[in-house]
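The complex appears here minus one protein chain, its other protein chains still in place.
Chains: A, B, C, D and E, in written order; residue numbering restarts at 1 for each.
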């Protein structure tokens, strides 16, 4: 039994030799601290997260699979390639327009399996319930998980339930873990982007993050926005079929779902792992009017806002256009766009041509985006 | 690809046609309610847990693997039998004599893999951190996980980290999920116990639960007690070797680690799933003086107290004595005992011959054991 | 454990059973008064060891069972208050009131805490000066010294954020009520060893004499109970009736004087309602006037508690050993441990709950027979 | 979005750049005063579009950068109080004080809340009558009406659990200080459009006249900024100096009278210290005597705050456009965005932080060149 | 300093003595205080900073100045701006 490739769900690894670029457009004040305590930013998907994961986890567990740091591990067991991924879901509120925590917990794991080209097979779910949670809410969440699992054709086969004292949890936390099988000769990995490759985005960005934000009571936004939460496995399948039909399945270099940390964070990860540059075109990135409106008012950048039903792919230029055509026929890919390309220089960085023709650096944030006055 | 057997981590399924026996020796007042909210008892491993799992989860996910309700699913993928199990760990305090939450999180999952005869291979870990957690505490927990993973020869290959606001979590919650391979012709399952089989217990009971309890400030117990937290895979391996050497690997009917809910809960599960009776001998069940002392003072029954490094096995009578000999040579099995036997009647129940020669029913509790005055 | 293990010796138990068998010539109904004894009997399977002619009936000595539903509802109303930390022995948490139990109140945000000792409330009150700390002071005479000490120390330390919700009951009036009933079946009592540790057993002597009934003050370990039964049977068989002390290593006729003194200083005897039985005159304790400001009932005016026990429930007669659970039409149908209607189904030591556990299975098979013969 | 999208038109931007290029004959140093303009410039890459001879220097208009370290430490001391809910705009949470930032204080149990509007504090104070709600009222003239309204409403509604920790600064004295320096390099200003929306631009006229410097009050969208630069260059090239209004759709010479009225009712002009620059006379606002009881500085006596900016830091000169980050020996070595030593490294709009982002990479490759030519 | 965004007033009401508006920004709406722009009517655009309308956008002036800008955009189609060669 050997191990080919694998990785851990995280965003970027900021190593000490490679001090990061300060986001030219980030939250206003951005210093990092060597925090003696966990702060919210450690869960943001940004540099603080990466630093924590690197210093606390990766340095202690060092092994070739974990070191790959993808959103899923790909294990070779008995000649089969199995994908294995885990995520905890802690969203507030539990129910939001377009979905709920159960939906999210199934689709998030389905998507992490899909992103390495795996067919989702089996799911486990571990629940941490806060004393006082209305049982009916739990039932709704579980029904939603069932529907999501059925839709993604994944089977929930094992689980666990713990209860914590009131005030020691937050209604429901769900950890889902998925197993899938990689049964095509794909070679998808964040270190395979090459100069000349195209960057594909499957649709509007920021819907999930802004939907959640607008549900927080003190912000009091109203909109018809919905989370984009959806299972991407069939869109991925369509893409793999198209690439295969073009005799170039290896032309799909890598895929990622830009969840926590958003498009900017994921693309920076790919740039660094592949040791290439990337140039995006702001005007080709689809953002809904409501997401833009909320972002303008709060001073947020949609490039850093979470999505739960979008994928980014780096693909060979020869198949990019065919993939776009195919993706647009899929209900989850109707707004697919080529949003940029891989460049040779400057390595490890993402630049963006702005709508007015300027250029800026698109870096990873340190922590969470905060509403700004300035 | 097909699916042979699997199950979900839980304790007992109390169905409506089969109203449960009131624990003859349980907490004093024992009514169940159709709780509109989650109460602590839903996480106790007792009847409330079983009811919740049945009503909320199993009834919604109905599938042949999940319906087995073991502590792990066994999946047949491409001709291989893989074990798959998940558990969330929420212990307070994080650090306790004999271990910590990290130790527990790795060994708990290693043990659930081992209990179906699987060799542990890969592990995922998902962390939910509460804002304010000292980073050093997290580092200690992670180091402990590394050591436990190394000791159990399991590789951590993927993970996730989320941070929740202060007051919305409890320092650290860890969900581990394990994959193992069942590469011997074992047939272990809780429904395979047969009249005449022997019940084996690998050592002293209640150490873990009482250690944790004695750390709770308002109880203020002192003792030299330590959690028994340990990985059982090598003890299981020794047992399988012994059974194989006796040409009777199928003589090991099933194994369980009596964690939450204790020995009583696990044995009731086996009795019900196998539709057999069981008779225990109180005098053969090893309980340390300190565990007994604490239980006497608080009015608790060690049969319901959690263990984290013990196993129960139901085995064919032909190999029981050889297994005991072999187990006693293993450092984690030196106190192994035959504690009872499977009977034909009364079905679905566990009886116990008490030390003074009486007989009592050993039922599943409704919720948590509470300190009693009476 | 010294003074524990010796009294769980199976060989001696067997001899005691044999002795009982050899002494007994006709059937006898003996009530163990105390729920702790019931517990020990069930836990050790003692009832299955005794000769068939010895019928042990469970007495009213379970403070959880006899606490009136109104008092439980009152406790729950106080526990729901946002400014309150409600402290209780673990036993009471699962007892249902009209609207759920303390566990559900906790799950809905009530600050409900399990304490091991009433003294723990002092620390809680000191640490939470902005909260009202209320202790649910239930119990028989055994627990009275502990509850009295809490009141005394709270007063002495000037902790004005402590109060006690009191449901203290006394055993002798309950025994008198049982024996005074025309339907009484009980022929002898195992007296409550830990109650008598505190109060002694002198006050049981007039009861024994007046009702011509043997009372053997008995301990809680299996050998204690078997010896208590033996002593009771010996009196019954010889036509004697006296108060005898099986539990002499722990108690004497006078009991614990310092404890009695503090109880008398804090409490005075009063009428009390017993769940399932109704009011029994002079059967409980209440705070004396000097300590009434510690009375949670007065401090928190909980209005409009009216509860109704279901009509068909015969728990009162069961608690007095007059009827048996099978005689109740609700037993096992509308009344189960999951959904108890009355006092004796509420607690595991309650007779209805205990019978339910066995009764169901006895339809098919006799647990005891099988437990023994399939060896 | 109307009034937003039009001003992000790439074609028009290209024409504006072309126009600037055609007008410009020599190099000019222009300071955009406001951090919001800096933000827009960086976000849209405007600096990379301009002809090489137009040097944009970042002004002092970032309230986060210029809030003195003592004030930040004072804020942190108050936020650590257990009885306090500390409310702040999101920008301030990550600004380090001597011992960590508001995020770490929150992680250690401080009740720190991000508000979108000062008015949110009213609701928080009403919902938490037993807590002190403190608002960190930072900002320039633009934010003053909002902060003033909070004070006014708190007083009117009798909410005595609200107070404001005030760090309000004014732009003209800062411009005066920049222009008054013998080392001044700035030849023209893009005036702060949103500040002038509130106060108008009449008070900029004497400055322009006295220092003979063009001031173009400018908006924040890319086309606004490019047009503002064009208008400034046109003045510079023709030797004119006047206050001009590029942002006429939003503001006029007089500004917002009702806002000015409430500001004057609540606040009075006072000296203020600017981080990195030091004290500037009459450069800030403080509460008038009638509202001093709302002053968190007085309500919470925070003792013994003494902070020291590192000696080598030249942030003051950088904020005034006199020196550039490369001139600082700490730049990129002991001072980085992860561990900022001074004001201009604290915020993303600070000049040191912005230069750090680019400077590192410019050693190897020119981002702009590559960004453009590898198309 | 001073992030402020124009939005369209779609509803006006009085709330505990303050004049408040519902303002639409792209596809989302949020409340803003109208006390500083008392002349505002439904349909107007206001510039909002930290929950306060601080100015009413003058639509005529906006049209006038934007048209001037747009004209600039139509002139000189041939003259594509050259690229800078360095980042100074």
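Basically, contacts are C-beta pairs under 8 Å (C-beta built on N, C-alpha and C of every residue); 3 or more make two chains touch, one makes a residue touch a chain.
Here the structure is a predicted model, which means the values were calculated and not measured.
Undergrad: What shown chains come into contact with the chain that's not displayed?
TA: Every shown chain touched by the left-out chain: B, C.
Undergrad: Using the definition of touch stated at the top, determine which of C:146, C:269 or C:305 touches the missing chain.
TA: Checking the options C:146, C:269 or C:305, the one contacting the hidden chain is C:146.
Undergrad: Check each of C:18, C:183, C:238 or C:282 against the chain that is not shown and name the one that touches it.
TA: Spelled out, the listed residue whose C-beta touches the missing chain is C:18.
Undergrad: With respect to the chain omitted from the figure, which of B:294, B:315, B:338 or B:365 is a touching residue?
TA: Counting the whole complex, the residue in contact with the absent chain is B:294.
Undergrad: Tell me, which residues in chain B touch the chain that this view leaves out?
TA: For chain B, the residues touching the absent chain are 210, 214, 219-225, 288-294, 296-297, 299, 357, 372-374.
Undergrad: Across the whole complex, list the residues on chain C that are touched by the chain not included here.
TA: 1-4, 6, 9, 11-12, 14-19, 21, 34-36, 48-52, 55, 61-63, 89, 116-120, 139-140, 142-143, 145-146, 149, 153, 156-157, 192-195, 197-198, 220, 223, 227, 248-251, 256, 258-259, 262, 358, 362, 366-369, 372-373
In this section, only the chains that are shown with their structure count from here on.
Undergrad: Averaging the CA atoms per chain, pick out the one whose centre lands closest to the mean of every protein CA shown.
TA: Minimum centroid-to-centroid distance belongs to A.
Undergrad: Tell me the chain pair with the top count of C-beta pairs in contact.
TA: A-B
Undergrad: Which whole number of Å gives the spacing of the CA centres of chain A and chain D?
TA: 34
Undergrad: On chain E, where are the residues touching two or more other chains?
TA: Expected reply: 1-3, 5, 25-26, 49-50, 81.
Undergrad: Mind pulling the residue numbers of chain D that touch at least two other chains?
TA: Within chain D, residues 1, 4, 9, 14, 35-36, 48-49, 62-63, 89, 106-108, 116, 120, 139, 143, 223, 358, 367-368, 372 contact more than one other chain.
Undergrad: Dump the list of chain pairs that touch, please.
TA: Final set of chain pairs in contact is A-B, A-C, A-D, A-E, B-C, B-D, D-E.
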